[in-house]
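Yeah, one chain of the complex is gone here, protein chain that is, but the others are all in their spots.
Right after this comes chain A.
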């Protein structure tokens, strides 16, 4: 029987009871990767020797009874835009093909402190820009449920690795839905925490005001475990929030009697596949049976979210990616033409098409004469989008809808048309603009492909989001179904 059938808490207990060992878990993960990753392409860099050495150290720790961390012995994958000291970090870009970080991101250090084992670095859209994982310089990730389909992006490697049973959990990052949308397409649990709850120190910045790191896991309980280990104030991130971190596990009571759910009519309207809508309505029925009540509401500025997001995210990206100049790290293309040519050549060869497109859009939106019309306007609309949520949360505990308008689409089917691709994120983007938390959990299948249910909460109210997700999960078995690979 595979160890991948167990929850993190069960594995934790099994380790303590001597029924398995960290080395055994690590070998199970490594052998799954050896068996499956040719098909899935979730991994960019394996930490084979490092993981084995860490596993031995942890097994010794266990034997000698030294205090043990929250994620003790659990093999994890980390999205490749999170820097890991001494372990190659590429952002799935040619630009950083040989980049060796000289420090750990705060979340990487926290995983280490919690005694997790880092198995390797996971594939993604280049610099986290994309909704399908087809923008990786190292080839697309494939959806474990159907290898001809995308896993979603940009944390597609993280979602696919968890879905395929290659790692016991993974970290991703979510700028406009990049944890939740691939979680939805791959049938796993993906949590985007409140902006500022998890430190971004060491996350290669895409759009700094939107980016947030979060867990991809197989169950909601696992998600709570990982969040517990990575949340918290970090002085090294000036946007980190000084808030008390609750006990997320104690929130998983299974009780949602009297819970008030808002269902935005914009989230079930035009553009959302009928099969996705039906699946989400069935999920709401389950929550109703558990004692929750739901009502239709309106988030009137939803239709403006995608335009707002692409202007803001691209503007921030153009600024953040200015640091890639071929001087201090990364690719350098020097053809003898002087410093400006070195910048031009290095950037032009180092970045892929989607990254260039967004740098161009952002540079334009920030350029003289257009700043007010695009960037400033978008920041004002962002305020209206946030106010929509504030209004609804006065009366309701959570907002629920689909995570994505469709199930996973075929590889290559949308690559020619960036705008259509951008519209896939219409249901996840408003959450990032408002800075609030949301989780995607499996809620059924449409034509054999997973459908994700999105549960959105008030800022720093991850506990309620997880409580609702957990209650639903306890009464369904979609999260237990696995792709046949």
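The working rule: contacts are C-beta pairs under 8 Å (C-beta built on N, C-alpha and C of every residue); 3 or more make two chains touch, one makes a residue touch a chain; residues count from 1.
By our rule, contacts and distances are computed from a predicted model.
Per the UniProt record, the chain missing from the shown structure is "Aspartyl/glutamyl-tRNA(Asn/Gln) amidotransferase subunit C", taken from the list "FMNH2-utilizing oxygenase", "Aspartyl/glutamyl-tRNA(Asn/Gln) amidotransferase subunit C", "F420-non-reducing hydrogenase subunit A" or "Peptide/nickel transport system permease protein". Interface note for the absent chain: among A:118, A:133, A:308 or A:424, the touching residue is A:308. For the chain left out of this panel, the touching residue among A:137, A:207 or A:381 is A:381. In the full complex, the hidden chain is touched by chain A at residues 98-100, 102, 195-196, 209, 235, 238-239, 241, 301, 303-304, 306-308, 310-311, 318, 322, 325-332, 334, 336-345, 347-348, 351, 353, 356-357, 359-361, 363-364, 367, 373-374, 376-384, 386, 418-419, 422, 433-435, 459.
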